[in-house]
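So the structure is just underneath, and the comments pick up after that.
Here the complex is missing a single protein chain, while all its other protein chains stay put.
Order as written gives the chain letters A, B and C; numbering starts at 1 within each chain.
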Amino acid sequence: MMTTVEEIRRDVVLGNHILAGEGVLDVFGHVSARHPDRPDRFFLSRSTSPAQVSDETLLEFDLDGKVVAGEGHPYLERFIHSEIYKARPDVGSVVHHHAPSIMPFAATGTPLRPIYHLGAVIGPEVPFWDSQDEFGDTSMLVFNPEMGASLARTLGKGNTALLKRHGAICVGETVPRSVFISACMRDNGELQANAMAMGDPDFLSAGEVEKSNKVNGWGRPLERAWEHYCRVYG
Amino acid sequence: MMTTVEEIRRDVVLGNHILAGEGVLDVFGHVSARHPDRPDRFFLSRSTSPAQVSDETLLEFDLDGKVVAGEGHPYLERFIHSEIYKARPDVGSVVHHHAPSIMPFAATGTPLRPIYHLGAVIGPEVPFWDSQDEFGDTSMLVFNPEMGASLARTLGKGNTALLKRHGAICVGETVPRSVFISACMRDNGELQANAMAMGDPDFLSAGEVEKSNKVNGWGRPLERAWEHYCRVYG
Amino acid sequence: MMTTVEEIRRDVVLGNHILAGEGVLDVFGHVSARHPDRPDRFFLSRSTSPAQVSDETLLEFDLDGKVVAGEGHPYLERFIHSEIYKARPDVGSVVHHHAPSIMPFAATGTPLRPIYHLGAVIGPEVPFWDSQDEFGDTSMLVFNPEMGASLARTLGKGNTALLKRHGAICVGETVPRSVFISACMRDNGELQANAMAMGDPDFLSAGEVEKSNKVNGWGRPLERAWEHYCRVYG
Partner (left out) sequence: MMTTVEEIRRDVVLGNHILAGEGVLDVFGHVSARHPDRPDRFFLSRSTSPAQVSDETLLEFDLDGKVVAGEGHPYLERFIHSEIYKARPDVGSVVHHHAPSIMPFAATGTPLRPIYHLGAVIGPEVPFWDSQDEFGDTSMLVFNPEMGASLARTLGKGNTALLKRHGAICVGETVPRSVFISACMRDNGELQANAMAMGDPDFLSAGEVEKSNKVNGWGRPLERAWEHYCRVYG
């Protein structure tokens, strides 16, 4: 199935609107996608809130985070995207968000782990990246390639990472995947926090994570979610 | 009072829309109803989000979970419905949901019990079903008749059950009943979690559960709820 | 300032819509007002959800809870209203609600006390009524004059009371007052629960309750609230 530039750009716009509508993004955060024909390029909006993203606000970047097409102020944190696309050829879409439910994990370092069947898509346990470790006191934004590369190393081969005192990233093969993983991460964060307040949760077993991940984040369940989101927010 | 196929199908559509509107269902979960003339058949949508269910998306199933009328991908979890209809001739409608408020109970195994007058409709205490017990590591979905039958055994003669690390089911004589029980289960979950965080709750006595259940989930209170929901979401 | 029957009936309709819009009422609960010319009569809707109340749904009752004008099923709990109007000549409006934030107090017996300036309108501490004490196991509804009279005794000269495992009542001289007190009770419940989860709250001093109550629930603050609610929900 060939994907055109038009389709990918439309997905980036939709992805921003969907995650804004779902409360995963607010004034800040962003969704990007890799260029379908040139793996060394990606699409990301110029600086604006996710709800205001449109085809007109999209910029095209190279993997050094330099604008190669489009006009306007780029996000300071474009290096999150450029360095993940550089390190992970399998990734087609990157989300950076500050969903309220995952922020207490980002603040306390509490391990975020799958606590319900759909939570399996975040991976067995979400790694933490702390800008303090390599960069000391900063503005806490990922504002240069070195910081982006460091974050990409923490992400490793996984789908998600938490940024201490800051937020999270989610990656997927496509925009529907990165959006779905972001929504499930938000839900898993809320459920886990509430379950930990109530008692001692049973997390998914390693086997359940593996098997659930193969079924629940692909095929009809994933299509169903994307169709639903596009109808509601498209 | 005779009920026609058209009325039952309309109730299934309404039930999905109502519980989506009330936040009991989101992208996932489903409401079904038994065929009014053929107790060995039931109506359940093809795979789509509850908000997108319409008369056109409904399929007709037999009690083996096979599609006998309609087109499209059936839900993987149709066996929840088929096996409950098989085991419980008194049940006319089944809801499978993942209401956020009941998920911490599903994660921790904390008993969910009636904590306010309307909570009585969930029954004295909600039983737990864990797919691990009979089936080990799975994708956690109820994807075959054996799993559905096992879940139906846990449900027994009650109105509700919790699926460990997954969600819940609610059943009723009619769609208005299963929808009402689902909404009250959601509220009871929220209230109980908040009450346990505050102190040591007084649950309803056995006599209060019995007497409240006879009054609050039937007649005018039930009609009032269904009328309200149909006006708001119909 | 004379108040006409038309104005009072309009206020009852507005009060129901406002508290439904504010989430203090949902499918259940009700707002009533005393007849302006006949203190032995009051207006309360027939059985319907607060959002569906209109001038057409209003019934007129005497203080025995008997319908004297209008048609339709009365609420089972009309005796909450009739007995409070009988016991409290100063009361012009009664609200019965199950606002989620006050339910944990109703479940645990935790004292609900003013924790911010507007909270003073609930009174220094909210008394508890438990249907078990005088009536044993019941359906938990206030379904006869004896139960209503018992509840009115617990209310005493105050503005508010909590019904164990059930909900709350709020009373005022007028509908705007009972509605305002209900909204502030809801907020106080939320704030107090969150503050107790965080640490050891400073409640208002007795002098602060008295002085705040004289200023914040009357005059311009009260008018401002009613004007706002009527614009948003009217």
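What we mean here is this: a residue touches a chain if its C-beta (ideal position, glycine included) is under 8 Å from a C-beta of that chain, and two chains touch if they have at least 3 such contacts.
Predicted model only: the values in this text are computed from it and were never measured.
Enquirer: In the intact complex, which of the depicted chains does the undisplayed chain touch?
Expert: So, spelled out: the chain left out of view touches A, C.
Enquirer: Would you mind spotting which of A:67, A:87 or A:141 touches the chain that isn't drawn?
Expert: The missing chain is touched by A:141.
Enquirer: Extract the touching residues of chain C with respect to the undisplayed chain.
Expert: Interface residues of chain C facing the absent chain: 115-118, 183, 187, 190-192, 194-195, 197-205, 207-208, 210-212, 214-216, 220-221, 224-225, 227-229, 231-232.
Enquirer: For review purposes, identify every residue of chain A that touches the missing chain, sorted by number.
Expert: Residues of chain A in touch with the missing chain: 27-28, 47-49, 51-52, 73, 76, 98, 100, 103-110, 132, 136-141, 164-167, 193, 196-197.
Here is the rule we go by: only the chains that are shown with their structure count from here on.
Enquirer: Among the remaining chains, which ones contact both chain B and chain C?
Expert: none
Enquirer: Specify the angle of rotation obtained when superposing chain A on chain B by their C-alpha atoms, rounded to a multiple of 5 degrees.
Expert: Rotating chain A by 90 degrees superposes it on chain B.
Enquirer: Of all the chains shown, whose C-alpha centre falls nearest the centre of every protein C-alpha atom combined?
Expert: Chain closest to the assembly's C-alpha mean: B.
Enquirer: At which residue positions does chain B touch at least two other chains?
Expert: Expected reply: 197.
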